[in-house]
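Entry: subunit A
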Amino acid sequence: MALQLPAVLSGSLTLTGAPVYLTPGRDWTRNLQAAQVFGASEELEAALGWARTQEAVVCDPYAFSVDAKAELPTPISARERIRASGPTVGLARAS
Partner candidate 1 sequence: MRIIKDRQIAEDTWLHLDDETALPDSGDVTLSLERLRRDSGALGARKGRLGVRLRSEQLAADVGDLLEHLALVCVEFPKFTDGRGYTTGRLLRDRHGYTRELRATGHVLQDQLYYLARCGYNSFALAPGKSLERALDGFEDFSVSYQAAADSREPIFRRVTR
Partner candidate 2 sequence: MYQYDAIDQRIVEERAAQFRGQVTRRLAGEITEDEFKPLRLQNGLYMQLHAYMLRVAIPYGLLSSKQLRMLARIARVYDKGYGHLSTRQNIQYNWPKLEDVPSILDDLASVQMHAIQTSGNCIRNTTADAYAGVARDEIEDPRPWCELIRQWSTFHPEFAFLPRKFKIAVTGAPGDDRAAVRFHDIGLRIVAGPEGEHGFEVIVGGGLGRTPFVGKVVRGFLPKQYLLSYLEAILRVYNVHGRRDNKYKARIKVLVDALGVEEFSRLVEEEWELIRDTSIDVTEQELARVKAFFIPAHYETLPSADSKLAAMKLGKNRDFGLWVGNNVTPHKVDGYGIVTISVKAPGKPPGDITDTQMEAVADLADRFSQSRLVVTHMQNLVFPDVKVSDLESLWRELVKLDLATANAGKLTDMICCPGLDYCALANATSIPIAEELGRHFDDMDYLSDIGEVSLKMSGCINACGHHHIGNIGILGIDKRGEEFYQLMLGGSPGNDASLGKILGPAFAKHEIVAAVGRVLARYLELRESSDERFIDAFRRVGAEPFKEAAYADHQG
């Protein structure tokens, strides 16, 4: 299934597994709002290629679709929404 654009490029930090997102400055951020939104597939492919060389820092890079109409990067899938904001349920400790 072809990825629907626009999209954001993501991966998991090698040290902790935390989700991170690629910024326009080719840096990684924990903040989805600061992620680069790719509108063109060539650009995205190039960034993915670069991201795959970064596995000392970030593992398993991939792209996911975001809402074209939203102002800030807004994932279309429940998976990416939860991944960005953390578990929807309270942690056992907190209760």
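On how the list was made: all candidates are chains of the complex that A comes from, given by their letters.
In the analysis below, a contact is a pair of C-beta atoms (placed from the backbone, for glycine too) under 8 Å apart; a residue touches a chain by one contact, two chains touch by 3 or more; residues count from 1.
All figures in this text were calculated on a predicted structure; none of them were measured in a lab.
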Selected neighbour of subunit A [touch, this complex] from 1 or 2: 2
Residues of subunit A that touch candidate 2 when the two form their complex: 12, 14-19, 55-56, 59-60, 76-79, 82-83, 86-89, 91-93, 95
